[in-house]
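Shown below is the structure under consideration.
The complex appears here minus one protein chain, its other protein chains still in place.
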Amino acid sequence: MEDKIIEVNFGPQHPSTHGVLRIKVKLDGEIIVEAQPIIGYLHRNAEKLAEMGAYPKGMVYIDRLDYVAALNMELGHVLSIENLMDVQVPERALWIRILMVELNRIASHLIWLGTHGLDMGMLTPFFYCFRERERILRIFDEITGSRLLYNYFAIGGVYSDVTPKSIEMIKEWTEDFVDKLEEIQAILGKSYIYVSRTRGVGKLSPEDVLSYGVTGPMQRASGIKRDLRKDSPYLFYEKINFEIPTRTEGDVYARFLVRVEEMRQSARIVKQVLEKLPQGDFYNKKYSKPMLVRLKATGESYVPTESPKGEFGIYLIGDGSSIPYRVRIRSPSFANLSSIPTMLKGYKIADLTAAVSSADPVFGEVDR
Amino acid sequence: MIQIESESSTKNGTRIVYVSKDNVLPFLKEKKEEGFDTLLMVSGVDYKDHLEVIYHLLSSTNNSRLIVKAKTDDEVESVTSLWKGANWHERETWDLVGIKFKNHPNLTRILLAEGWVGHPLRKNYPMEKKQFVNLAEDGEDRVSFENTEGY
Partner (left out) sequence: MNLFFFLMSILYGIVKFLHINFIPFTYQGVPVGIWIAYFIVATIEVVLVFAFAMLAVIVIIYVFRKYMADAQNRIGPNRVGPWGTLQLIADVFKLIQKQDIIPTAADRTAFLVAPYLVFTPVVLGFILIPFGSVSILNLMVVNFNYTILFLIAFMTIAPVGEIIGGLASHNKFSLYGALRSAAQDVGFEVPMLISLISVIVLAGSYNANDIVTAQRIVPFIVPEILGFIVFFLAMIGRQSIPPFDLPESGSELVSGFSTEYSGMRYGIFYMANFGFMALASFVVAVIYLGGWEGPIFPGTIWLVIKGAVFIFIFLLTWISLGRVRIDHLLNIGWKYLLPLSIINLLISAGIALYFGGVF
């Protein structure tokens, strides 16, 4: 029996590892006996780098954590710093932050949906998802000036205001995004092949979810109704109507449905933000750009935020100087990915790609 | 009831408790039974004269948070028996900060290559010294200080 087991290395160069994940898999025929993920191929030690410069300088490295949802990463950082320094932020800036973060959440989920389709052998949804994402990136380009890594959220506000033209673009986008999403969901969710391959695959029980510290859509797909936007509202999420989609199956299909529904809810939030966006300053005039690097802080702060992958937050320890003493990044993908051995054991090779992609790992954030 | 050495809080009001390093595992076990069912992260801080290990706990039922800290020289009991997710977090803390975890099932480096010299998040880590990683014949990573032997 022993000699029938083959050890195969999936990655770090492999089409469906979403970057540089390496999984050592022991296979008995097509069945996975043991799966051991190995990470660290994209390690840059962002924590150390952020500890080497002034508080706002860390933003550049935080941007590059989850590079497909860079604004969500920035939000965690900026909220933590503002909490540490007791910075007052004008209302308009906070509303703009919600708008941008929700748009970026949709962009991130769209990338996930497209690559998930690729992993299941479907090429077409990938292009549909990227078409929709492209429109969001154009909006970002209009507002922030960049398409992928924005460096947009500043201490005390945001770096540039939302222009009327970009509001028009967002309005145009919200009008038909939900219909387009329906179309994309139908390609995958109405395909018998896709559904039969994902139902009951990569299951995580609620106990496993808690034990591994899995958060975000994966947690909600396993029947634990937790969303930091509702549970411990930051920004103005308590003033917005939206629902938290949950499923109880805990398999890949449930995660697919949860993420798609989250996109709908995010589009709903974007619509509400556009209605409620107040006039006023978009940054706190007390914190002008040149003086940001001289800001000093003491104490500790950790503000949890709901990134597309789960609970994201930055634990800052200040020692009274303008350089943070310790920056600790709580990265959701890292914890989500550590549940892979449980998700894969006993399933088949084809389920490996389905389960790994359902965890939605982005390696900038896993390896930091 | 395990004795708490001292208490403080973060800026947004999360409770921070200090326990002695021998009490970490029993204290966390007690807290887990109290309802703190999620371990968000394990991290370490180098305070030059001592190290600190930090556990972020979350109760998913009543949405309360707790930060547990323990001063240590370099060794602390592993909590992998309580949370499976602690496995990777403790490996990372060992890898980057250099805090050893007793009774950990597989305490190897996770982000850096096996054989790396030093722990980067220590404050006395020599930043100017470059280390090069190469792929050895057996497929595992090999670390050296010679820039001709790696990338």
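By written order: A and B. Residues from 1 in each chain.
In the analysis below, contacts are C-beta pairs under 8 Å (C-beta built on N, C-alpha and C of every residue); 3 or more make two chains touch, one makes a residue touch a chain.
Just so it is clear, the model here is predicted, and its values are computed rather than measured.
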Which displayed chains the hidden chain touches across the whole complex: A
Identified contact with the non-displayed chain, of A:Glu74, A:Asp119, A:Asp227 or A:Glu262: A:Asp119
Residue touching the undisplayed chain, where the options are A:Arg197, A:Arg247, A:Arg264 or A:Lys309: A:Arg197
Residues belonging to chain A that touch the chain removed from view: 6, 8, 14-16, 30, 117-124, 126-128, 131, 187-188, 191, 193-194, 196-197, 348-353
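Keep this in mind: only the chains that are shown with their structure count from here on.
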Residue ranges of chain B touching chain A (in the complex, touch as defined): 10-12, 14, 16, 37-41, 43, 45, 54, 56, 58, 60, 63, 65, 67, 83-85, 87-89, 92, 96, 109-113, 120-121, 125, 139
Complex contact set, residues of chain A against chain B: 9, 39-40, 43, 45, 47-48, 51, 83-84, 86, 208, 210-215, 224, 226, 231-232, 299-304, 311, 315, 317, 325-326, 328, 330, 334-335, 338-339, 342, 367-368
